[in-house]
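So, chain A:
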Amino acid sequence: MESPALSPQGVTARQRRWRRIRRVAALPLAALALSGCTVPSFGASAGVTRSSRSVFHLWQGFSILAVIIGGLVVALILWSVVRYRRRGDSIPKQSQYHIPLELTYTIVPFLIIFGLFAATMVVENKELANPTTKVTVDVNAFQWGWRFTYPGHNAMVIGQTTQDPEMVIPVNTNVHINLTSSDVVHGFYVHAFNFSRYALPGVLNQFTFRAVQTGTFDGQCTQLCGLYHSLMFFRVKVVTPTQYQTWLASFTTSSASSAASAAQKALQSQSATNVPTRITTSRGAN
Partner candidate 1 sequence: MKVESKIMLGLGCFFGLIAAVYWFWGRDSTGSIMIVGGMLLGFLPGGYYYWWSRRIATRPEDDPTATQAQGAGVVGAFPATSIWPFTLAMGAFFTVLALVFGIWFLVPGLALVIWAAFGGVAESRRGGGV
Partner candidate 2 sequence: MTDVLERPLTPEHSPQEEHGPSGLLKWLTTTDHKIIGLSYTVTSVIMMVIGGALAEMIRFQLTTPNGTLVSLAQYNELFTMHGSVMIYLFAGPFAFGALANILVPIQIGAPDMAFPRLNALSYWLYLMGSITMLSGFFTAGGAANFGWVAYAPLSNSTYTPGAGADLWIGGLLLTGFSAIFTGVNLVATIFYLRAPGMTMFRMPIFTWNMLVTAILILLAFPVLTAGLIMLYADRHFGTHIFSVAGGGVPVLWQHIFWFWGHPEVYILALPFFGMVTEILAVFSRKPVFGYKGMVFATLSIGALSLGVWAHHMFTTGVVLLPFFSIMSLLIAVPTGIKIFNWIGTIWRGQIWFSTAMLMAIGFVITFLIGGLTGVYLASPPLDFFTHDTYFVVAHFHSVVMALVLGGMGALYYWGPKITGYLLNETIGKIQFWFLFIGIQVFTIPMYMLGLDGMPRRMAVYPHDPQWQTLNDISTAGAVLIGLSTVLFVINIVVSWKKYPAGDNPWDGQTLEWFTTSPPPHHNFYRLPQIRSERPTWDYNHPDHRALAHGVPETPRESEQVPS
């Protein structure tokens, strides 16, 4: 069909068509380049840790490709549906194989896949790296609450169901988490971190993150863990290092009972909703 007939300019029809395709394809790419950092978020958010931002960028990259490929496929389907709807009883050409075309759509996805894999590995290695940390928090999940202890300090926070315990951590500091479970599988998930990890019984799961923004962020158990799974919340409060030291000191300087009441107060400051709460425990360690 496309005979390589030379046009007056000495360019084949195929080349001309290719140029046109390039011009059309260049438009969205140029628009993308011009818009710079205003690449759409595709529903996700950048989060508040260093690696959550890398994950977000990876998400954007995947999404751009998905939109292009998905758009292409949907366009091809819609075109066929409109253009080739039945117009009589004639039998169309019974073409069954087109080896070059088939090879193209085998090889190109391979290349895309390896590109995606390379990007994945870069982000993954960054996210799962284990840099030296000054702050360590032992996180223990149980049915149906969380216990945050700070090794080397006298600080501990426990809370169950809707009385969300609060994990206090300093900003711009690498925080190391030792995640364990006392009973069944739980999921440690903080949406603003773009990250989750299972708390497995019998396994010590470790990871590190670095929050770059202060604030209080919601966390929740994501893996079904029994009756009150839906109510197994916690919060992560990212504070300045000074505030963090003050907070830690509140456990060491005061007596255990006053520490407990401080933590209790912190817990009750969150509005208790109309969902019935079972048990609330909260105390400073020792």
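Candidate entries met the following condition: all candidates are chains of the complex that A comes from, given by their letters.
The rule is short, and it goes like this: contacts are C-beta pairs under 8 Å (C-beta built on N, C-alpha and C of every residue); 3 or more make two chains touch, one makes a residue touch a chain; residues count from 1.
If you're wondering where the values come from, they're calculated on a predicted model, not measured in any experiment.
Here chain A touches just one chain among 1 or 2 in this complex, the one numbered 2. The touching residues of chain A, when paired with candidate 2 in their complex, are 43-45, 51, 54-55, 58-59, 62, 66, 69-70, 73-74, 76-77, 80-81, 84-88, 90-102, 105-106, 109-110, 113, 116-117, 120-121, 123-124, 127-128, 143, 162, 183-185, 187, 189, 191, 194-198, 200-203, 205-207, 218, 220-231, 233, 273-275.
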